[in-house]
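Just one protein chain is left out here, and the rest sit where they should.
Chain nomenclature is as follows: A and B, assigned in order of appearance, with residue numbering initiated at 1 for each chain independently.
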Amino acid sequence: MIGRRHSVFWAFVLAVLVGLVPEFASAAEPEALLQPTRADYPAIAGVSSRTVVWGLAQMHLFLAAFVLAVPLFVLCIELAGVLTREARYDDMAHEFMKISMAAYSFTALAGGGLTIALFLFYPNLMDFMMRVFRGQTLIYAALFGLESICLYVYYYSWDALRYGDRKWFHMSIGVVLNMVGLGLLFIANAWTAFMMSPAGVDPSGAITGTVWEATRNPLWNPLNLHRFLANIAYGGAIVGAYAAYRFLSVRTAAERAHYDWMGYTSNIIAVCGFLPLPFAGYWLMAEIYSYSQQMGITAMGGVLAWLFIIQAVLIGTILLAANYYLWCGLGRTERGAHYAPYVKYIAVVLVGGFLVWVTPHSIILTPQEVQMLGGTTHKFLGPLGIMPAKNIAVNLMLVFTFLSFQMFYRSSRTPTVSWAKAGNAVIVALYIAGCLNIVAAGIYGYLTPTVYKVGASVPQVATTLSIIVFAAAIDGFMLRGARKTDVHWGRMSARSQYALFVLPVAFTWLMALMGYIRSSLRTHWHVYTVMKDASPEAYIPTIGEAGNTITLITLMFMALIVFIFWLSQLGATKQQAPVAGSAAGEAAP
Amino acid sequence: MSHRWVVFVGALVIWLAYFYVIDAAIMEGQGLPVAWHLMPE
Partner (left out) sequence: MTLFKVLAFSLVILLSYTLFANILPQVQSDPPPEEEPIAPEGMDVAGLVAWGETLFSGKGTCTLCHNDLGRAPDILALDLGTVFGERLADPRYTGKAKGLEGAEAVRAYVEESMVEPSAYVVAGFGKKGTGDKVSPMPAVNAAPILLSDTEMDALTAFLQSRAGVDVTVPLPVAAEEAIAEAEEEEEGPAETAQAALEKFACSACHDLEGSEAEVGPKLGGLGARIGRDGVREAILDPNATVAEGFEPDMMPGDLGAQMRVSELELIVDYLMALPASGAQE
């Protein structure tokens, strides 16, 4: 009989082996690359090659992010179910997997379509990429097979491996599934990052390094971290939408309570994944600057600068939606009402921070407008457009989002430890000191040269992280053995569910926007500094064009997701057998 | 002064000291020398 510890151990060993296999050295090709000319790009039926590839790539990314993220938090929830011995965790984890299964085949479909489109429209680029990454592409294909096996086994064995040692074995399958998923993510990221910061090739395109060197290019790990975290946040947002969808459709109080709780959990997952994202994004940006200052400046100070203002709008939407949902959730407990008056202060900080973040530094003005304004930047609002102000805003927004979450968490728990009052004083002092530090570091940025200004953003990030970690830790101790008051799951207004829908909508648009930025950073290169883009569509499209394309893709994805939700619900519907004498039986709800 | 306020002020001082230390350490760690008042050297 496989003991629980053994199965987890072997799962881990297998996962490590799977992870180590991909990178082996092979012979280098010292010939220079033949740059494609315009004639080398197939023109098919007047179709815009770039838009087709863009659409398929984005759909694949949305679906893949979802399908990779869900098993990550499902495993955690499954574990929580084992540790707390509460069946509701296991049931929710099982239901999340069900949604993921329906999405899986569409992910493969989009991926297949993307591959065909890439080889069809960009044969020279793909030829080069295949020569750089050689055997790794076969590993990738094999991993897909392994992922399918693990996924199907993990899902279909759920009830068969439900308790005791068998449950641990089931979770080991989950570990392998996640390792394989991460392997797929990391390999795909290597190719994407390679196109931005190539390694293992010389400036003429000759392949001089091993596959591992090409994989381990400068932007690989920052991209890995960023996408890993973003996937979790995104997965949480989408299952939250599913919970909202079901919450609004079910009839019984028990089901409403179930889906309300699911929505709450999804929101937590989304927020937990979301909070560290700006830091990962900062690291990615810093690595981009480090690799090529030109690329960095194109992103933040050049053509693409305005996009980060749109990003600010989207992230503001996401934070406001997540917080609004938490505030509505305060209504589930009696104690929650106690915290309700504080909500307006949090709202002020969030909205204020959002407005600061959205303010641009320089605006494009006609000469008359420059004269009226007295310069190219606004006297008072202009300074809000540069980094120190933005960083104050972002960090405070994150701190206060965490505060919303902490308030909600406490609303159903009354501390019983003797030092509760002192503990609260310590936490309040932490928040105040931290916020003061964030503001001070921001003001510092105005008084110091550029290198120090940029450097001051790291202490701000560290402050936010400190607040989160210490506040959570103190609460962890303080709420030990706390008196739990009843949480009336299901007692949520329908309005609150809007927030759970807005979250993935904004997230989806944001991901597509980030993809547009990532691609545009390469300007007119397929592989930056190595392979020029000589196609007719080598230009960076305007934000308006991009926005329109992104909205269309987002709409397609939303339609697909609603279809997937409907499918997973359909799967649970059973038509009742007709009773003798009556017409064909009615469908059971 | 009640016990709670003493704890609050004490904690505030400790947290501010903690943040001062990590600020200085992080700036130095990035290769940006700072003086005792954290302004560039």
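Here is the rule we use: contacts are C-beta pairs under 8 Å (C-beta built on N, C-alpha and C of every residue); 3 or more make two chains touch, one makes a residue touch a chain.
Model, not experiment: these values are computed from the prediction.
Student: Looking at the full complex, which residue from A:T84, A:Q293 or A:Q575 touches the chain that isn't shown here?
Tutor: Answer from the full complex: A:Q293 touches the omitted chain.
Student: For the chain left out of this view, which of A:A11, A:M171, A:A506 or A:I564 touches it?
Tutor: Hidden-chain contact among the options goes to A:A506.
Student: Which listed residue (A:T359, A:Q406, A:T464 or A:Q497) would be found touching the missing chain in the intact complex?
Tutor: Of the listed residues, the one touching the omitted chain is A:Q497.
Student: For chain B, which positions touch the chain that isn't shown here?
Tutor: 30-32
Student: Contacts of chain A with the missing chain: which residues?
Tutor: 203, 244-245, 248-249, 289-290, 292-294, 297-298, 301-303, 306, 309-310, 313-314, 317, 363-364, 449-451, 455, 494, 497-498, 501-502, 505-506, 509, 520, 523-525, 528-530, 532-533, 538-544, 546-548, 550-551, 554-555, 558, 562
To be clear about the criterion, only the chains that are shown with their structure count from here on.
Student: Can you check how far apart chain A and chain B are, centre to centre, with Cα atoms defining each centre and the answer in Å?
Tutor: 33
Student: Please name which positions on chain B make contact with chain A in the complex.
Tutor: 3-5, 7-9, 11-12, 14-16, 18-19, 22-23, 26-27, 30, 32, 38-40
Student: Spell out the residues on chain A that touch chain B in their complex, using ranges where they run on.
Tutor: So the residues of chain A in touch with chain B come to 421-422, 425-426, 428-430, 432-434, 436-437, 441, 444, 447-449, 451-452, 455-456, 458-459, 462-463, 466.
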